[in-house]
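All protein chains but one are shown at their positions in the complex.
Per-chain residue numbering starts at 1, and chain names A and B are given in the order in which the chains are listed.
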Amino acid sequence: MSTSWFDQAIGLAAGVLLLTSVLLVWKRSLAAAVRSLAVQGVALAALVAVIGIYEGDPQLVAIALLVLALKGFLLPWVLDRSRVRIAAVREETPLLNTTASLLALSLLTMLAYLVSRPFLTLAPGPTSAAVPVGISLVLYGFLILTTRRHAISQLVGFLVLDNGIATVAFLTSGGVPLVVELGASLDVLLVVLILRVLTSRITAEFGAADLDDLMELRD
Amino acid sequence: MTPIQAGLLTQLALAALAVVAAVLTPPRLRARVAGAAVVGLGVAGAVTGAWALGGGQGALRIPVSLPFDPVVLSPDRLGGLFMLVAGLVGAVSASYGISYVRGPAASRTSWSAMAVFLLALQLVPAAADAVSFLLCWELMAVSSTVLLLAEHAHRAAVRSAALWYAVMTHLSFVLLLVGFAVLADAGGGTGFAALSTVPAGSAAASLAFALLVLGFASKAGIVPLHVWLPRAHPEAPSHVSAVMSAAMVKMGVYGAVLVTIRLLPGGPAWWGLLLLAFGAVSAVYGILQASVATDLKRMLAYSTSENVGLMFLALGTGLLLRAQGSAGPADAAIAACLLLVVSHAAFKTTLFLGAGSVLHATGERDLDRLGGLGARMPTTSVAFGIGALGAAALPVTSGFVAEWALLQSLIHGANAQDRLVAVVMPVSVAVVALTAGLALLAFVKAYGIAFLARPRSEGAAAAHESAPGMRVALVLAAASVVVLGLAPGPTYTAVAAAAGLPGPQPVGWWGIDLSAVGALLDPVALTVLAVLLVVPVLVVSVRLARRQPRREVDLPWGCGGVRLSPRMQYTATSYAEPLARVFDDALRPERDVLVTHSAESRYLVERVQFQQHVGDIVEETAYRPGIRFVDRLGLLARRLQNGSIHRYLGYSFVALLAVLVVVSL
Partner (left out) sequence: MNAGALVLVVVQVAVMVVLSPLLVGVMRQVRARMEGRAGAGVLQPWRDLRKLLGKETLQADGTSWVMAAGPVVLLGSSALVCALVPLVGTTTFPLVPDDLFVVVSVLLLGTVALALVGLDAGSAFGGMGSSRHMTIAALVEPTVLVSVYALSIPVGSSALSAIVEARIADPASIASPVSLLALVALSVAVLAETGRMPVDNPSTHLELTMIHEAMVLESSGRDLAWLELGSWLRLGALLGLVGSLLVPWGIAGDVTVPALAVGVLALALKLGVIGAGLAAGEVFLAKLRLFRVPELLAGSFVLAFLAVTASYLVVQG
């Protein structure tokens, strides 16, 4: 198994991860966001699988399958259902307009690139070279969380954040034990389910899933 | 006596002659006699500068009755370059001024101030010690303020502009004074030779760098210290604006280059980053404001901010790359900075003189009220068009060459080992690209709205071509834009020599070969190729035209109607409207839409009035609060002064007592 094949595959998976997150910010349609998220999940699974195959670690491959099932299919499906149920079409008025968010993305990428310097100098190699992508994902997730108003977008942001953390974890430690990953995945699933219930409740209460309405609860 | 000494003495003599001529000759002859002397002064400066640039040596010591060393004037190669630029700009602008000036701008004071101003401009780069530098600098500041005040009796805006200018320019002076003092203290002398003994890594050097760069940035019109620029340039007489924008602002750049290349070479990377950040902000903000400005000269002033921003960006890139060890691209960046200086001097002179002709002919500066001048002022139109091409950095003008060199140095500057540079370079490329794109829009707007289409006011409709003297100066300036663009090789060699860089390989017909970054540009060859391609088209066009000449018809398309008035054309405001909307958050334009409904029904509209004003957001957010604070202090101070003589005597008495008490302690 040649290293250049490995390089290419890691590079491609990392590229798809980045591209899907850019698309997430670019498109205001929630359906497109959920689709991009699904693709991102698949890319993450592919990344894990590539590392697993390269290192000949069956446990990593099993984790890859788990990630694929959970992030590639289950979570997007859950999200999509709740999107359909509350009939949400698009993110109407994000706090930061699309153009500015996109420019913010490029700055965040740069930041990610700068802060990941220690990883790159410690262990040069294709896996650590893709670490900035994971950190970018974390930052993008935060950006989405802080600037989008719709509850579904919030979930999307949260999942991007989680994908980012997972990416960094797999790239730097060469994988986490199956049990830990299983636990983490279940946590995420649980959070998403709870948030989904909350979203439905917000919609039922206010007739919209705009989180700014929650401010009214303060009184 | 060396040629340099002779040149410097000639300049002093010609300046004195010009002042005497301005004071003594009758008004009828004043412009011609004093103007000729000022032109001579400019030419003398240019010749001296060229000699110094070529490596000529020589120092002029002028003993002054101050407790200092004598004033020492001894231009080196770098100073020579700037003296050459200032001299040429001054000569062309003054020769334009001879036919241009009327009224207060033609007074004794104005012509004397013009001579002193130009002399000071030419001597700033000749100064060889900090004291002489500051003396010349202050002379330059004071004389330009006097020039700016020329029309103060007629327009209130002039007074306000002069006030802003005076405050900012003295702020700059104070910063420079303190900066040089810090440096002189560390270096043990005020001569540049002594100053350059300070190691660049020391704390004193860094402090001095910060102070000096702030001072120079203020003179150079770098955002956020640019506020005087868009006020002063429009209000000064146009030939003075040309000198201010094309030469005086460059002295700020000269100062920055002087400090970072000559006095304190090898500074740390953050120096470069600071300059680069200043430059980037200035470039984008300046050109954004220029794109939405409707006052022709205000727009040119903001474009100056943009261009100086690019120069700082280039200089910063050069310093950063030097500090990080990529010498080749660093040299290219520093050379690009100086190329930008030369090129900007050429096209901004053209543009300001062109704007002067427009103002002279129509009495209008507002683009929204101009139009159709191309047919009425063909020479001015072509010259301004060439200047605009230069400002938009299109081939084959001087602006294009400079920006090409800058981009080449930027894309070759980064290497993967150095992450700081790898992060900074792409951002800089994006900034330069956005600036170039917006400059394109701004200058298409300026040229297209002012010179094409139909006149939008009576003043524009009654425009006439300017006097031959003005046209000659304009044509000279425009020609320099093209020549510098076609033959960048010699210019590059000159600026490389000025900054002490290895010269480029001469290539082809006066082209440049930046072998350090593996790029080559030969505008003449490019032009030849373009001409070869255009010739067949022209041949076909001419043959077709012989068969069927073009015919003029009454009106352009008006949706089937024929009520097409010039008011239905796009104006400068509407031209930049999409852009103003895109950059709404950065510009914060104030819009007023006033709809008058018809008396019969609210659904019928009688008239719609639209007003848009784009203020300077930096001024409003950063300066206004400060000014309000000072105002409040002033009010407080007025309480101390109530006009009672007893109170004033009381103050003196208290002061005396305080001094006595302190002395006795």
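By definition in this document, a contact is a pair of C-beta atoms (placed from the backbone, for glycine too) under 8 Å apart; a residue touches a chain by one contact, two chains touch by 3 or more.
Just so we're clear, the structure is a prediction, and the values are computed from it rather than from any experiment.
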item: Touch criterion as defined above, residue of B:530, B:586, B:605 or B:627 at the omitted chain; value: B:530
item: From A:7, A:57 or A:80, residue that would touch the chain that is not displayed; value: A:7
item: Touch with the omitted chain, as defined above, among B:426, B:469, B:500 or B:589; value: B:426
item: Of A:130, A:151, A:166 or A:195, the residue in touch with the unshown chain; value: A:130
item: Hidden partner chain, residues of chain A it touches; value: 4, 7-8, 11-12, 14-16, 18-19, 22, 26, 98-99, 102-103, 105-106, 109-110, 113, 120, 124-126, 128-130, 132
item: Sites on chain B contacted by the missing partner chain, in the whole complex; value: 291, 371-372, 374-375, 389, 392-395, 400, 404, 407-408, 410-412, 414, 416-417, 419, 422-423, 426, 429-430, 432-434, 436-438, 440-441, 444-445, 447-449, 451-454, 507-509, 511, 518-522, 525-526, 529-530, 533-534, 537-538, 540-541, 544-545, 548, 550-559, 564, 566, 568-570, 574-579, 581-582
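Basically, only the chains that are shown with their structure count from here on.
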item: Residue ranges of chain A touching chain B (in the complex, touch as defined); value: 99-100, 110, 113-114, 117, 120
item: Chain A partner contacts - residues on chain B that touch it in the complex; value: 419-420, 422-423, 427, 582, 585
